[in-house]
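With one protein chain withheld, the remaining protein chains of the complex are depicted in position.
Chains here go by letter, A, B and C, matching the order in which they are written, and residues are numbered from 1 within each.
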């Protein structure tokens, strides 16, 4: 199989690296059928202008045991990486921009760094987000991670921003750090695993108060099914759930949602249980 | 229920006690419906002449927990006792004559002493012998015990004469002592249990020789079903079968019979096995 | 709250060792039942046969038969004086009971080295139409070489097999039985529920005339009648599923996170009531301080089964 390695050039034609790049065209399925020169000639959008891929990224192709796409370099403003990814490894070394893994259906998308908003969200004007595969992020993610997610797994080692799993219809999202406001808004089905309950505790007013009926009352829960996940990163993130009493709440009840948010008791809560 | 007790009178009208008496008319079913005087008036045959039962036996009737018929006294020449016995105890105290238990169908017939020929045989001109119940004899029996036997059990603590189980079609005969010649002649089905194998060893020429093919070659056999018999007398008689290796032969093979003769190895034989 | 061993019943409030006993009842049904006895050369073969015979016999819904070991028998208690095991079996009809017992005996006892098979209820006096075939059917395996023996009025078959003779009683009586006695153990967590259930089964195990046919005597798949799927006649009992609290109606309160059920079939009302009392008492006494919160029972409002086991009556 093949390994495509893209290294972002230090500068493109002397311009500064602050441009916004739409890299959603870099797809395994497409790369497979193209020669090196055809790939380099691929037009991508940089700050709204069509630019040849080869001008932005330095490509090297090698044979490999697995299908691999590796993107390296300054990627903060490179958006849409891993869009519609379907099989094999898509590896981002560095902080990625928005919309990574949009409409992804299979394989693994990993980010060695942070990622922006809309991780695993819908592609373009589609109604549903990620439909398969695994996204693994060692750092933090922005808002709307797992937006409209339908299937697959998103692992976030760090924090997640606001609107996590908004309007999700299935799938699993696992966050090791804190989460921002509006978790599970409009969530229909699917699973959010939070290794750290403080994000939810901050939303305590929503958890039984009158301002929101988004969540059902949290109940003790034995998350036995988590044992089926064999990813070492998953194990690492969910360590606290093996050590503390675990609770579950169903969301978003305001839309009749049966999604679930699973989280460990805080230490002070654990004493009571 | 009722207990009929018949004691043979010391003498009948001054005659000596060597007469031959046919006592086959003394039957539970008949006694049940009769008064004491009717019973005493029953005609039985003594030396070919009709005599009233009351002249030969002294009757006493009592109420009892079980149905019981007891016959006591000098009974060596009293024949046909227990004929067609069907339920309850028929108890003979003393040596009985021939044909006891003829055509018996149920209940228990016990002899506290010896019995003559044709124990449990057919009644009158009938083709099949005993069809049920248990006959228990503490002493010896004559020839043709179990003749044409169809069902039931005959236990003989002592020896049995010739032609044991001749033409038997089923049933179980168990003999604690020796057996005479011609065991199982014409036997179709049924079981003979011999606690003492010397009778059969005396017929060794028949057991594999050329003079007779009545028996199949004896084979080691686990007589597990004997454990189902719970009669203490049975246990006592068959003790040797629990202590020695047991063999079985099928008979009478000359008539295609599938009867079985079960016996323990002699001590000298046991060493080899 | 009581520290004592006996339940204290103040009106509707009954507790045993701090465990709340609900003022409700178990509803049970008429079934057909029989007892069979398997004996063997030693306990090991007897256990193998009994285990095969009683497997896949948890519920009549799909097993057709509810069957389990009733108790182990000493040699002196068995018809042939060998080590034995008594099993009780229950079915919805006499004909189904008959069919299943013969089928299972043919596959699990006839096949098992050294075993013999007997009726475990007295045959004498039982009318012919209340007797089910054992050897009466199985004898044909002997292909004409089987031997019948009537001993003390009871017919047995000796069927030639490779290890000698398979001894099998001709018939076994069937009798009236009661199925579906039950109680539910409501606990803080599955660990406590499991411990309480095992204590209950430990107390019931050796009791005569009653079995607990689910795996290990216990079930966790309590069901309600009906389902949103039309082809299903029963589905999960939402009200006792801890994971459905908050989204469907629930009987479970705060801190009631795991429920296990003991289902009992018995030959008599008394045997089931006795077993329920002993089982519940054992569970409460051993786990009242360790997470067992409440004991309740399952019923259908009393309309479907005519046998009602009221917990407060049984335990008073």
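FYI, a contact is a pair of C-beta atoms (placed from the backbone, for glycine too) under 8 Å apart; a residue touches a chain by one contact, two chains touch by 3 or more.
These numbers were taken from a predicted model, which means no experiment stands behind them.
Enquirer: Where the complex has a chain not shown, which of C:57, C:84, C:266 or C:291 is the residue touching it?
Expert: C:57
Enquirer: Looking beyond the chains shown, say which of C:90, C:156, C:240 or C:309 touches the absent one.
Expert: Of all options in C:90, C:156, C:240 or C:309, contact with the hidden chain holds for C:240.
Enquirer: Give me the chain C residues in contact with the hidden chain, please.
Expert: Against the missing chain, chain C presents residues 41-42, 44-45, 48-49, 51-59, 61-63, 103-104, 106-108, 110-114, 140-145, 159-166, 184, 190-191, 193-194, 197-198, 214-216, 218-224, 227-229, 232, 234-238, 240-244, 247-248, 257-261.
Enquirer: If you put the missing chain back, which residues of chain B would it touch?
Expert: Those residues of chain B that touch the unshown chain are 216-217, 219-222, 248-250, 253, 258, 273.
Enquirer: In the full complex, which bits of chain A touch the chain not displayed? Write them out.
Expert: 132, 151-153, 170, 172, 189, 191, 221-222, 224-225, 227-230, 258, 260
Basically, only the chains that are shown with their structure count from here on.
Enquirer: Draw the chains as points, connect those that touch, then say whether the picture is a line, ring, star, complete or other.
Expert: Shape = line; chains linked end to end, path left open.
Enquirer: Please report how many Å separate the Cα centroid of chain A from that of chain C, as a whole number.
Expert: Each chain reduced to its C-alpha mean, chain A and chain C end up 52 Å apart.
Enquirer: Report the inter-chain centroid distance for chain B and chain C in whole angstrom, where each centroid is the mean of the CA atoms.
Expert: 47
Enquirer: Return the residues of chain C touching two or more other chains; collapse runs of consecutive numbers into ranges.
Expert: Residues of chain C touching two or more partner chains: there are none.
Enquirer: Counting only residues that touch at least 2 other chains, which ones in chain B make the list?
Expert: Chain B, residues with two or more chain partners: not present.
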